[in-house]
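For this depiction, one protein chain was excluded, whereas all remaining protein chains were kept in their positions.
Up next is chain A:
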Amino acid sequence: MTEVNLSKVVKFYGKHRAVHGIDLAIHDGEFVVLVGPSGCGKSTTLRMIAGLEDISDGEVSIGGRVVNDLPPRERNISMVFQNYALYPHMTVRENLGFSLKVAKKEETEIEKAVDEAAGILGLDELMERKPAELSGGQRQRVAMGRAIVRHPDVFLFDEPLSNLDAKLRTQMRVEIKKLHQKVGNTIIYVTHDQVEAMTLADRIVLMQDGYIVQVGTPLELFNAPVNTFVASFIGSPPMNLIDGTVSGTDTIKLAGGLDVPVPAAARGQVTDGQKVQFGFRADNLMPEGHAVQEEGEKANLELTVTLTEPLGTETVLFTDIAGTEVQAKMLNPRPVRPGEVLKFRLMLDKCHVFDANTTEAIRG
């Protein structure tokens, strides 16, 4: 059983506080993704778990053992770095077997473990090459192979796909997920890419400015963001947000003079005159005839399309509500010219309301 527990973990760089006392419990075998914009403290947190950074305050435990003062080698973890960090003077085989050699394992045992890892990652052909002779994707696989050879309790990934081109990234993403299904270890994965976070994670930990903003499954974060930061960070395109004011108890007057009813989830939670941000995803604003047929409260809007982004199965339409640019989606798309006026349906049940001052979600 390898749980990883962070309790009130703080990191200071000089006087600058990079991580503000975070609590996080990661279960055995769980794939947890730390995600957030650069400088949010996700990498620092990972490096504290790895033992590459001192922990200024708080406690980190791996498998029930407090590791604050243990060097990396005694934590039984392995890590994949963004720049791969392969040993340039060793062949792939030597790279893979390095940790076992350091641990003074039997020659035959090393060979068996290395061959097994090479088999899992399809490295058999490359074993006698040096890292300089490998492509980016191959280096990435060797780095992962080096991590799995020693059967660690926890895998740590620090933005492992950032240096790959888009196509390879998608491919390696699948391989990482397969790897997790095969070996079943606890994985902590850091990325700034929300797509990676959504596709890989059992649970996402979204961080901002050294704090954890929200922890949950990808769908929880997508469907019930706790504030506007989460709403605009998770999901592509980001959630549309329009300023508005609550009028009475069941109407929101949007900035440009448009009225929408308060979504069911927020009804009874808002007060007259409260400044809010009204949010909805592009998937919930669709032109008539090109929308998902769903039951529920809808609002009809006539909007002018300003820009289109055809993606094949759908087209993202840029338009304007009350002076704010919003994005909508068109299913089974037909060609649309900029300037064309279309009838849109807004799925009110799927809309969100956020307090304009605290940015927090208003939800029953």
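In this text, a contact is a pair of C-beta atoms (placed from the backbone, for glycine too) under 8 Å apart; a residue touches a chain by one contact, two chains touch by 3 or more; residues count from 1.
Note that in this section contacts and distances are computed from a predicted model.
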Name per UniProt, for the chain absent here [options: "4Fe-4S dicluster domain-containing protein", "Cytochrome c oxidase subunit 3", "Maltose/maltodextrin transport system permease protein MalG" or "Multicomponent Na+:H+ antiporter subunit C"]: "Maltose/maltodextrin transport system permease protein MalG"
Looking at A:T2, A:S78 or A:Q214, which makes contact with the chain not pictured? A:S78
Residue among A:P88, A:P335 or A:G364 that touches the chain left out of view: A:P88
Using the document's definition of touch, tell me which of A:P131, A:G216 or A:P333 contacts the absent chain. A:P131
Residues on chain A facing the left-out chain by the touch rule are 50-52, 71-73, 77-79, 81-89, 98-99, 102-103, 130-133, 136, 139, 146, 150, 163
